[in-house]
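Showing just some of the chains, left in place.
We just call them A and B in the order they show up, numbering each chain from 1.
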Amino acid sequence: MKMITAYIQPEKLDDVKRELFLVDVRKMSVTNAHGCGQQGGYTENYRGVMQEVRLLKKIRLDVAVNDHFVQATVDAIIRGARTGNIGDGKIFVMPIEQCYRIRTGEQGGDAIG
Amino acid sequence: MTAIDSMYLLLTTAAVFSLQAGFLLSITGVTRAHHAIALFLKTFATAGIGVIAFFAIGYGLAFGPSAHGVFGTPHFSLRLAFPESQLPRILFLLSVFLLVPVIPLGAMAGRIRFPIHLAYAAFAFLLIVPLSFKWVWGSAIDPLAAGWLQKWGFLDRSGAAVVHVVAGAMALAASLVAGPRLGKYGADRKPRAMPGHHLPLSGIGMFLLIGGWPFFLGGFEPSFSAAHSAQLALVAILAACGGFFGALIPAWFATRKFDAPFALNGILAGLVVVCACPESLGGWRPLLVGMGAGALVFGGILFIEMVARIDDPAGAISVHGIVGAFGALLPGILHPGAGLLRGGGFHQILIQAAGTAVLALFAFASMWAFLRLLKALFGIRARPVEELRGLDLSEHGMEAYSGFQIFDQH
């Protein structure tokens, strides 16, 4: 089992969700986040004042999947989130050792999906 | 005019100015956070354009001398030289004038670019608002300058048609030309709910509207009469109560929830519906009429959203257009001596229907044509990514609630 954590542009969430649904990934968690990636030293004009913008709004998406779903999930996120511009985001894949469904107490690969 | 008459006019003027804030807050609260600045700035800009338009041209068009009653001559207004004694009344009329193009913001929220809004407001102030004022209220300053609908016998004391139907028609035109907000209708053409971001703000707006309305009705009195003012306040209060329950109850049956936006729309519907002939609504009638208006607005909003599939975020088309039209028919039913139920036969109600239709068509058609033109020339909507990020960021360069974490799934 893997945890796939992606940081994407907020306005792409709907597209990403649609792509995930198409590959039958329907479970996920979403959080507000702020990030800097390639735009690290970026500046912006705010009311005539040049402003060093450091942390831009991002959406963090956490999707836990069984191992054989990882590639499809990553590809779906990329399809939904890519515009070709800086700020499109990043995906991290991390290992999950165990998973429980609280309602039933199920464990492992059964619980995740 | 005595001193007390004009002091009353000053008060009513201040109250009607506050209705701008009332509408703005009501609208802002039931729409999304990321274009709240846009709504505020558009409202202020509307007022700014309106003041200039009124004194430059609009006042003359609306209230200047006119034999035909279609438009007045703007000759004297350019130097702002008004007879001193009329200035209070002129300011009152200005305050009503400014209100009309603010109302459609409720249908236009969230997607129309700021410069386009400026053009929209200018167009409304230079053509639609002054002419409709002329036609019905042309004699407000100069008794000889009556408008053609007025001469016809069309009755609309405080603007059920002139203000609300006209505003509703402009709202309809704008929403049709602009199209719905992104995400409002799914691929299945079903509407998606887009909940408002700050209902207490709408509640505050509603307090302003309720508080200002009796003065709005009262400002059209020729002079101050305590008994009349109190009576008008009573009518407004009863109608607002009726509207509240008239919308709350069917909404409860439909959803088993006590729906606050519907209830607020109901209150406003009650206020709108009595505008045409508040003085002929005695006893408990305003309560009943208000309940009807509340139910109507409940049905109207669902119809507009689900059947007609028009995106009207704050319900302006229903509250002002549909309910305003119902209100504009009321003199034909209830006006003493002329109304259907008061021994007057069908004559007056036909006039009311025809006059209302004329105003609605005029406002709708001219605004529709104008916005289509703008759309063809420049486009009227923000680019999709700008709309999704919110007009506040894309057009105004900042957020309304900077620092607040907002997560909005639409």
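The rule is simple: contacts are C-beta pairs under 8 Å (C-beta built on N, C-alpha and C of every residue); 3 or more make two chains touch, one makes a residue touch a chain.
Bear in mind the structure is a predicted one, so any value in this text is a computation, not a measurement.
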| item | value |
| --- | --- |
| Formula of the whole complex, where the shown chains each stand for all their copies | A x3, B x3 |
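Here is the rule we use: only the chains that are shown with their structure count from here on.
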| item | value |
| --- | --- |
| Centroid distance [mean C-alpha coordinates] between subunit B and subunit A, Å | 44 |
| Residues of subunit A defined as touching subunit B within the complex | 10-11, 13-14, 30, 32, 45-47 |
| Of all residues in subunit B, those that touch subunit A in their complex | 183, 385, 388-389, 397-398, 405-407, 409-410 |
